[in-house]
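Sending over a structure as structure tokens; questions will come in a sec.
Of the protein chains in this complex, one is absent; all others appear in place.
For clarity, chains are labelled A, B and C in written order, and residue numbers in each chain start from 1.
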Amino acid sequence: MNVNFSEEELAFERDVKAFFKDKYPDDIRQKQDRGINLEKEDMVRWQKILNDQGWAAVNWPVEYGGTGWTPVQKYIFANESAANNAPAVVPFGMKMVAPIIYTFGNEQQKQRFLPDILASNVWWAQGYSEPGAGSDLASLKMRADRDGNEYILNGTKTWTTLGHLAEWIFCLVRTSSDVQRRQEGISFVLVDMATPGVTVRPIITIEGEREVNEVHFENVRIPVENLVGEEGKGWTYGKVLLQHERTNIAGVANSKYRLGKLKERTSKNIHGATPLLEDHAFRRKVGALEIEIKALEYTELRTLAAVAVGKAPGPESSILKVKGTELQQALDELFMEAAGYYALPFVRDQYRLDFPTDDKIGYSTETRSALRYFNNRKASIYGGSNEIQKNIVAKHVLGL
Amino acid sequence: MNVNFSEEELAFERDVKAFFKDKYPDDIRQKQDRGINLEKEDMVRWQKILNDQGWAAVNWPVEYGGTGWTPVQKYIFANESAANNAPAVVPFGMKMVAPIIYTFGNEQQKQRFLPDILASNVWWAQGYSEPGAGSDLASLKMRADRDGNEYILNGTKTWTTLGHLAEWIFCLVRTSSDVQRRQEGISFVLVDMATPGVTVRPIITIEGEREVNEVHFENVRIPVENLVGEEGKGWTYGKVLLQHERTNIAGVANSKYRLGKLKERTSKNIHGATPLLEDHAFRRKVGALEIEIKALEYTELRTLAAVAVGKAPGPESSILKVKGTELQQALDELFMEAAGYYALPFVRDQYRLDFPTDDKIGYSTETRSALRYFNNRKASIYGGSNEIQKNIVAKHVLGL
Amino acid sequence: MDFSLTEEQTMLQDSVSKFIDNDYDFEKRQSIAESTKGYSEEFWQTFAELGWTSVPFAEDDGGFGGGPLEIMLMMEQFGRGLVVEPFLANIILVGGVLRRLANAEQKEQWLNGIIDGSKQGALAFTEAQGRYTLSDIITTAKADGDNFVLNGSKAVVLNGGRADFLIIPARSSGKQRDEDGITLFIVDAKSAGISRSAYQTVDAHQAAEITLNDVRVPAANILGELGKAYPTIDAVIDEATLAASAEAVGIMQTLLLKTLEYSKSRVQFGVPISSFQALQHRMVDMLMGCEQSKSLLLWATMANADGSTEAKQAISAMKYLIGTTGRKVGQEAVQIHGGMGVSWEMDVAHYFKRLTAIELLFGNADFHLDKYAANI
Partner (left out) sequence: MDFSLTEEQTMLQDSVSKFIDNDYDFEKRQSIAESTKGYSEEFWQTFAELGWTSVPFAEDDGGFGGGPLEIMLMMEQFGRGLVVEPFLANIILVGGVLRRLANAEQKEQWLNGIIDGSKQGALAFTEAQGRYTLSDIITTAKADGDNFVLNGSKAVVLNGGRADFLIIPARSSGKQRDEDGITLFIVDAKSAGISRSAYQTVDAHQAAEITLNDVRVPAANILGELGKAYPTIDAVIDEATLAASAEAVGIMQTLLLKTLEYSKSRVQFGVPISSFQALQHRMVDMLMGCEQSKSLLLWATMANADGSTEAKQAISAMKYLIGTTGRKVGQEAVQIHGGMGVSWEMDVAHYFKRLTAIELLFGNADFHLDKYAANI
């Protein structure tokens, strides 16, 4: 056991640093640092740069374009990416549907879909939740009725993040109701969102932004080739996907970055005021959170190390999601506390590149802090609520 | 609404203060202040002094010897009693069985038992829990089989606090198994512990003291006159008792007293060390706990005020028990933290009046702190665990 | 010691409560909040007509002669209804200063309009660097003949954008955090040299950044004594803390009720989620948080009303507890509502936001715990 990087790992770290220095676009960096929402174009551009480097698909098998990195390499890359505040990959294509396609899809599907995901040519959305279904996914009602060589889809998906920007959507649908268990009769299908009968309606979230959507399907016809794997096995595939999603949801590298920013901002002297970080109670909170984040970093590293010696990422990854979201939300709270009264102004206009600096309210992105806090309450709700995660851990890890 | 005492209340407070000054025995005060366990004789003596004053049974109806005090008077008395660190009344007779007897017992039982409880002539123990039954009281197995004018008792009660010092025990027993619900067929009986077939065995608790017992009943014959109320209604009576028990379990006055002691002790300068109370983090913890205790004091006062205008103490008293024990246990933790290394010595011998002061370990009762912390983990377990209390509140207060 | 209400208090409470139930449902509240003004002028007139805007003022000033208890009863109901009308800014903050310091002329000119609802005011008590320290003021006031010249800026001034007049604390002497040397000036909001940048706040209230650039104010517009305003500001912020905390308690109780209701109707895995024990226990914790908060609200309000020496400790204790348990109650309400809890269309989301904003007003939990702990 040792804590230091090996020579090879240090060399890799130098390469990654150099890459970010040379290739990470300055306009995107500026937007990120100033709290300005990225356009889809920004995100696509950055993904294509990563893809040119061969680093777009960190976790994919090498044969489909993955990196083949060791856990420590992945850790180094994630840290550098976060340290540069680079945009996280939109997960729906790269991290969600792609693993299902390369694991359970047929050769034709792999060839048709994977390259466009890798190159960020096609954006995907997730069609899991339904109104009324929530964390109880198996109660889903959206139907796919076989009609010759087509399925006819009817139903509604909800909480579809960035659904208004996506070209394709993957859905869990009910292909049969004549089953013993609700989990049976569910299939995994891929839908071109340009197909007639698909409509996307915005859901405005608590902080006032459009990030999620309801997607309605009315007699939407898709070819049977768009079924992934076997009919009726969608639930099994979906569970695998949820576990992939959880591995990536801890967000430790990003939390480390944000904690650094918090310390930086609260160390500043403003108009003769004592920096907040000198306040004993606040400093202890920052310290305690840093400790928890460090612990989670090692918990994740231990999990990855176990995976590297052949253990599949199993239900214990739920721990990473639960703890990871708890810490992200604790960070949100500290940013808001640090902002004080400046957490209150609801001034979204000032977050654009051409906004006059003199008119800006707050020293930095204080006026983002409460909005982020509100929005990010979703972190413990979406993707299987933390309550569901705890149920999973209780059942599958603790055997209760 | 107002926060101050009225003239009458202030006069009452003066009377109570004078009583404690004049009548509270100095040797008992010394033992209490030096952390020395009281003998049964001490407790009896103090109860008799209270009884001579007419203040033994704070909550009883006046006709049986109660005080008839208003909630504010009860509050004043409890605070003064705690401020003098006077021993709390042993609850099993005064607060547990007596309310059952004067509420559900017959005239003969009232006359036979209540005066001796009031005068502390007879000590009672509680026979509710059984091995394996725990918080699930209704699963009790101890039987009472009718045989002519007698019941024959067989079974075991456990966690019987001070059972080795008691002369009588009240028990929930099963008088019939031929019932629809487990709660039916349970009766409430009174047992002279000198009856042949009753044996008491000690249970040593976590901190190493004998405080609780197992009480075994083997063919113990008691007269049917010892049945309280109706056969098969014991469960109903027992529930009322549990609610009485909960009202008294918040222990706010005592927590206030202890918090004061904690502040006093941690304010002292010892050999050039900075007093612990000057430590910012510790001081905040003490402050936060004081705030919670103050809040609970007002929560209790509000409950008592509601009772005074005719509402019965109902399931909401569970809140007092849950929060009250949480705060007592938080105090235990702070005392232990304050003791530091001196929480570790396991030195019970030094807690007696004739122990040479020079040989004592610790400045005060530091070496009691961990033991009390360990022992008092029971506070959230006995008398219906806090989990059960929360179930009760969820069901009966929140309607879940 | 007595928790009972007088008949007058009960009537006041009922009157506000009925208004919330009959006229101020969530849909109405949202349409008001999203309107250009951000509050209903019509309702504000109703508040005045019903006498609510006159509650804390002396009968001699045309008021109702009420105190902290009456304000508490009203604010709890405003919390329940998530009322966006600027009661706190006009009646508690501005009114609190004027009824203490304004002379007859000043009352005539400014206070009457506050009480009859015809004028909007704002107390600019915050500066960016000061966080929650009321004496941290670097806005300067320099004497110049019969006038004073004000320079500086004020941050997140509640009601500042639509106020007809402003009360500006400025430093006429002393150093940055000195309590001595702070003077209150009352100025027309349209005076030369004042620029305002108004905005909505995250809880659908309104505030503004205010810059003072050589603003000339006649000495007659000083409220009270030169340099001696701090104790008044401090007392008014205490009252505002009590009022906002009462609103918070009203919100917390509403969030609990709505969460209980939702949990009973929301079915997952074939049963209502209210049947899940883990959620039940958490809702019990919410209840305990609400009850404990309500208890300290009563203590602090009564202590302040009675002029008790423990009033300031009680206020800090209350704000700390409501800050910490309010955050917890709000988060749990959202979490148990799941996706709906983070949807703009759901009332719960907006209660949560207002509760969060109150946590940040007049000193957060850390600030007040430190204040409290300094005096234990």
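Convention: contacts are C-beta pairs under 8 Å (C-beta built on N, C-alpha and C of every residue); 3 or more make two chains touch, one makes a residue touch a chain.
Please read these numbers as outputs of a predicted model, since none were measured by experiment.
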Which displayed chains the unshown chain touches: A, B, C
Contact residue for the chain not shown (choose from A:173, A:296, A:336 or A:361): A:296
Contact set of chain A toward the excluded chain (per top definition): 1-6, 9, 72, 75, 263, 283-284, 286-288, 290-292, 294-299, 301-302, 305, 319, 322-323, 387, 390-391, 393-394, 397-400
Chain C residues touching the omitted chain (full complex): 276-278, 280-281
Missing-partner contacts on chain B, residue numbers: 129, 132, 134-136, 139, 158-159, 203-208, 270-273, 276, 279, 281-282, 333, 336-337, 340-347, 359, 361, 363, 370-371, 373-375, 377-378, 380-382, 385-387, 390
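Here is the rule we use: only the chains that are shown with their structure count from here on.
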Innermost chain, taking as reference the mean of every protein Cα atom displayed: C
Centroid comparison with chain A (C-alpha atoms), farthest chain: B
Whole-Å separation of chain centres (CA-atom averages), chain A against chain B: 53
Between chain C and chain B, distance of the C-alpha-averaged centres to the nearest whole Å: 43
Cα-centroid distance, chain A relative to chain C, in whole angstrom: 38
Where chain B touches two or more other chains, by residue: 284
Interface hub residues of chain C, defined as touching at least two other chains: 369-370
